[in-house]
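Take a look at the following structure, please.
One protein chain is absent from this view; the other protein chains keep their places.
Presenting chain A:
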Amino acid sequence: MGIFSESIDVDCTPDGQPAELRWRGLSYVVCADPLRWYERRQWWVEESRAPLGSGAGLVDHEIWRVQLKRSPDPRTREAGDAATEPPLTLDLVRHVGSGRWRLLRIHDAAQSRTAEPDEPAQYA
């Protein structure tokens, strides 16, 4: 068992909040204050080891809920379609140890898109 999710490229503000990201070839900007929380993991199933000194990120992972708008097209400097699209809400996971980002859930039901599993997440 494991969480299957896409890897995502995220740029953060200096205090560590996501600001922009690239997903499926498109660029997005965060358009509202993101929410952050920590959710527990079934670490006893997902991991095979938990020695003393494993450090942070064994028991929980950091979740960010971000509202996104498409970035304006740099070539035309116009918002184009992006301006009229409703914002997209994504839940992202940041692995505390490695700092890598993955997509966890897509909230926008209208888009009826789902994260397609491409590779298992590695939290070790």
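In the analysis below, contacts are C-beta pairs under 8 Å (C-beta built on N, C-alpha and C of every residue); 3 or more make two chains touch, one makes a residue touch a chain; residues count from 1.
Note that in this section contacts and distances are computed from a predicted model.
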Listed names "Metal ABC transporter permease", "Methylmalonyl-CoA mutase", "DNA-directed DNA polymerase" or "Protoheme IX farnesyltransferase", matching UniProt entry of the absent chain
"DNA-directed DNA polymerase"
Given A:Leu58, A:Leu88 or A:Leu103, the one touching the chain that is not displayed
A:Leu58
For chain A, residues touching the missing partner are 35-40, 42-45, 47-60, 63
